[in-house]
Every structure is written in structure tokens, then in C-alpha cells.
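Only one protein chain is missing; all other protein chains are in place.
What follows is subunit A.
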């Protein structure tokens, strides 16, 4: 599954790093490092991280297994705009 984090929105709450530690990790106090290609066995954990992000900064596709369909976070959030 592919994912991208809008790091303008990210505020280092680290929910993702607790829920999917093999995909997301804090680097220092609040910088986020992540693997943009999550392994298949991370599906459940990634879905939870997408849902739990307090600023809805994570976009991932293929979460429902249809490949191409999308779990889009943050459409209602104006973020930096």
C-alpha cells in the first residue's frame, strides 16, 4: 500500500508511530519518518493510523484491498491553505 504524510499538517502527535511502528517512527522529538510503501501485513495497523491521526495528515491507497480506491484523510481540513 502506498502512503504519504502531509508533513505541513503533521504536528508530531505520534499516534501513527504507536499504532503502526513498522511504518511510522519519530526521529528526534517530533520529526516523522515513514516508509511510503507499507507491507501488506501492515494493512490493519495502517488503517488505524490513518483514522487516528489527530490532524488527518495521512493519505493511503489500497486500504480496502481494491487497489486504486482510496482512503483520503483531511479533505475537510483546510490545513495550510
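Everything that follows uses one rule, which is that contacts are C-beta pairs under 8 Å (C-beta built on N, C-alpha and C of every residue); 3 or more make two chains touch, one makes a residue touch a chain; residues count from 1.
Criterion: contacts and distances are computed from a predicted model.
*Asks:* Match the chain absent from this complex view to the correct UniProt protein name in "Lactate utilization protein", "Ferredoxin reductase", "Cytochrome c oxidase subunit 1" or "glycine dehydrogenase (aminomethyl-transferring)".
*Replies:* The UniProt record for the chain left out of view names it "Ferredoxin reductase".
*Asks:* Applying the definition given at the start, please give the residues of subunit A touching the unseen chain.
*Replies:* Residues of subunit A in touch with the missing chain: 1-4, 6-8, 10-12, 25, 27-37, 59-62, 68, 70, 72, 79-81.
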